[in-house]
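Of the protein chains in this complex, one is absent; all others appear in place.
Labels A and B are assigned to the chains in the order they are written; within every chain, residues are numbered from 1.
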Amino acid sequence: MTITRIPGDYPGRSRASIHNGLVYTVGTDPDSSPTVAAQTRRILADLEAALTKAGSGKDRVVQATVYLRDMATKAEMDAVWCDWIGEPENWPQRACVGADLAEDDRVEIVLVAAVD
Amino acid sequence: MTITRIPGDYPGRSRASIHNGLVYTVGTDPDSSPTVAAQTRRILADLEAALTKAGSGKDRVVQATVYLRDMATKAEMDAVWCDWIGEPENWPQRACVGADLAEDDRVEIVLVAAVD
Partner (left out) sequence: MTITRIPGDYPGRSRASIHNGLVYTVGTDPDSSPTVAAQTRRILADLEAALTKAGSGKDRVVQATVYLRDMATKAEMDAVWCDWIGEPENWPQRACVGADLAEDDRVEIVLVAAVD
C-alpha cells in the first residue's frame, strides 16, 4: 500500500504522511509568534491546509496530541483549539501535556485524521 | 469510512474516536486521587469501559502512551499497569515519559486498540 509524503520545512521529516486511509501531520509555528494563541492559530491553519491537501479535514481528526512549553498557557491554547475544531461531532481524542520544545516554540500539535 | 465519537467530559475533545478498526482513547482521573496508583487504577477502569463500549478490550491494545508528572512514580504506575494488562499476549507497544500535566493530574494515558 502506497505511502504519500507531504514535504515540510525540515530535513529528515515530512509535514505529513498518508497511508491506508489516515494522514499523520505535525505543526509548529515557523514565525515563532510571541503568544501561544498566535502560535496555535498559525499551526492549526497550516495543519488544516495539510489535511485538505491529503483529502481530509478538521471534521475527520481521530487523534490529537498537543505539547505545550508551559501548561499555564493551556487555557489560551484551548480557546483557539475549541474555536477551530467546532462542533462536538468533530471532536477527536486529544492529549495535552507540558514538554520542552525546540527553539521558540510554545506549542507543537500532531494530528491523525481520516482521509477516506 | 465512518468516525464514531464517544463523548468525554471536556469541550473540544472526545473520550474516544473509532475509525477503520481502531479506537483512540485517553484518560485522566476526574477525581484527582492523591496517589499515582489510585489515579492509574481509575484511568485504566475508565479506559477499559471505553474500550468495551467501542467493541475492543484490554487484550486488543496496540499502542499505549503514559505521561507521568514525576518519573519517580513510574514503579508505582507500572505495578498497577502490569496487574491490569495481564498476560504477555495482551502487552502493547508502550512509551512512558515524564511531562507536565493539567491541574492535579499525576498520570495521563492514551491507548490505541483494535476493534476488529
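Here is the rule we use: a contact is a pair of C-beta atoms (placed from the backbone, for glycine too) under 8 Å apart; a residue touches a chain by one contact, two chains touch by 3 or more.
Here the structure is a predicted model, which is why all the values come from computation and not from measurement.
Trainee: Under the stated touch rule, tell me which residues of chain A contact the chain that is not displayed.
Mentor: Its contact residues with the unshown chain are 1, 3, 5, 7, 11-17, 19-20, 22, 24-26, 65, 67, 99-102, 108, 110, 112.
Trainee: Mind listing the chain B residues that contact the chain we can't see here?
Mentor: 20-22, 60-65, 68, 71, 74, 78, 81-82, 85, 88-89, 91-99, 112, 114, 116
In this section, only the chains that are shown with their structure count from here on.
Trainee: Counting in whole Å, what is the centre-to-centre distance of chain A and chain B, each centre being its mean C-alpha position?
Mentor: Computed value for the inter-centroid distance: 21 Å.
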